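Let me give you the structure first, and then I'll get to my questions.
The complex is shown incomplete by one protein chain, all other protein chains being positioned as in the whole.
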Amino acid sequence: MVKPNEDQVLVTIPCHPRYLSVARLLVGGIGAQAGLSIDDVDDMKVAVSEAITNVMDHAYGGELTGSVVLRYRPAPGELTVEVEDTGAGFDPAKIPTHAPPAPGIEGGLGLYLVKELSDSFKVESAPGSGTKITITKKHHA
Amino acid sequence: MVKPNEDQVLVTIPCHPRYLSVARLLVGGIGAQAGLSIDDVDDMKVAVSEAITNVMDHAYGGELTGSVVLRYRPAPGELTVEVEDTGAGFDPAKIPTHAPPAPGIEGGLGLYLVKELSDSFKVESAPGSGTKITITKKHHA
Amino acid sequence: MKVSARNEEWLVVVEVAGELDAATAPALRAILDEQIHQGARWLLVDLQAVDLIASVGVGELIRSVNELNSLGGDLAVICRRPNVLRVFEISGTGELLHVRQAEAEARAALEQARQRQQSQCARAGGEDHGQA
Partner (left out) sequence: MKVSARNEEWLVVVEVAGELDAATAPALRAILDEQIHQGARWLLVDLQAVDLIASVGVGELIRSVNELNSLGGDLAVICRRPNVLRVFEISGTGELLHVRQAEAEARAALEQARQRQQSQCARAGGEDHGQA
């Protein structure tokens, strides 16, 4: 069970690619404190980057306005990060994440990477109601 | 002039010393992007640590409950960080920051360090109304 | 991130360092496009100094390999960091992009692709056509 708010770092970043590295710094710092390995942290950095990049690409019609809300929730041996926007939303049922796109196809790889690089992930979204992606990475020896 | 919210990273951390390093990571990442030197960043890291430590020590009666709100505002060649709490507050006029405590005296050094390590700093506080410390560090060659 | 390109006999080496994400992929795209535009057909993309790659970085490489293939060229990638290799593996692009851990292997993959291309051209030119 995730603990209540007490052990949460809440971050709001502008919807701009230059803040991707800032979001990753926090994955590194908070993930290391939670006991993730370097490999775990590296994978989580990519997963979180994908979720934030999707906000920039899709949530606000590709405009770099608005902001992205990140919630970092460390627990012993694991880190959960939520990436939330109040943008366009989408129907998760329509996005296949059971296989990567065919080789040679550009795009469509982001959520599949999130799934493969994390221990669990959840998409909460609906057209018109914004999106929340919850990603959990556990410690692997 | 500080730009409006667009270029701001808003962070809420639990009122606990283990998040000091997280706050400093952001000083490093956002400060480097804003063009601060390594020395500038090092000084700003200490200044921000002092302001947050004061919240832990004084705002909530020394209890490690509640949270600290940080606002990182980069601008070309400078970084401003606000450290805000909704705790006890104090009368800034009663705190001398024009000189360090006498050698041999433990404590009372925090705000003096903030002043000396920053380019400008502002204390907004009153008993019962919480505290906001605003610290600006500019690029020095 | 840093990107640079340098010519060697028949190929161009593109070196990338840092984190390859949506903030930095445009710089990679620019240099790859520029090289192809200037006539480069064989690109060795050295990602040994890349700490992290996101899907947008893989996407830029796919875009370039598609363009190179359509022009009769190809690219190969050198990459050693486990986390970067994992992204190529998961994306299933290791073969398309000729991702190799050793520089010599990446060069060999590119050389092979070039020889294949040359013998195809020779056949297309008439010699041995339909014979092998």
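We just call them A, B and C in the order they show up, numbering each chain from 1.
Keep in mind that, in the parts below, contacts are C-beta pairs under 8 Å (C-beta built on N, C-alpha and C of every residue); 3 or more make two chains touch, one makes a residue touch a chain.
These numbers were taken from a predicted model, which means no experiment stands behind them.
Chemist: What shown chains come into contact with the chain that's not displayed?
Modeler: Even though it is not drawn, that chain still touches B.
Chemist: Of B:12, B:33 or B:53, which sits in contact with the chain we cannot see?
Modeler: Within the whole complex, the residue contacting the unshown chain is B:53.
Chemist: Check each of B:20, B:34, B:59 or B:79 against the chain that is not shown and name the one that touches it.
Modeler: For the chain that is not drawn, the touching residue is B:20.
Chemist: Which residue numbers on chain B touch the omitted chain?
Modeler: Counting only chain B, the missing chain is touched by 17-18, 20-21, 24, 39, 42-43, 45-46, 49-50, 53, 56-57, 100, 103-107, 109-110, 112-113, 116-117.
Basically, only the chains that are shown with their structure count from here on.
Chemist: Quick check on this structure: which chain has its C-alpha centroid closest to the centroid of all protein C-alpha atoms?
Modeler: Measuring from the global C-alpha mean, the nearest chain centre belongs to A.
Chemist: Taking the mean of the C-alpha atoms as each chain's centre, how many Å separate chain A from chain B?
Modeler: 29
Chemist: How many Å are there between the centre of chain B and the centre of chain C, using C-alpha atoms for each centre?
Modeler: The mean C-alpha positions of chain B and chain C differ by 47 Å.
Chemist: Would you give the residues of chain B that are in contact with at least 2 other chains, written as numbers and ranges?
Modeler: In chain B, no residue touches two or more other chains.
Chemist: Provide the list of chain C residues touching at least two other chains, using ranges where the numbers run on.
Modeler: Answer for chain C, listing residues that touch two or more other chains: there are none.
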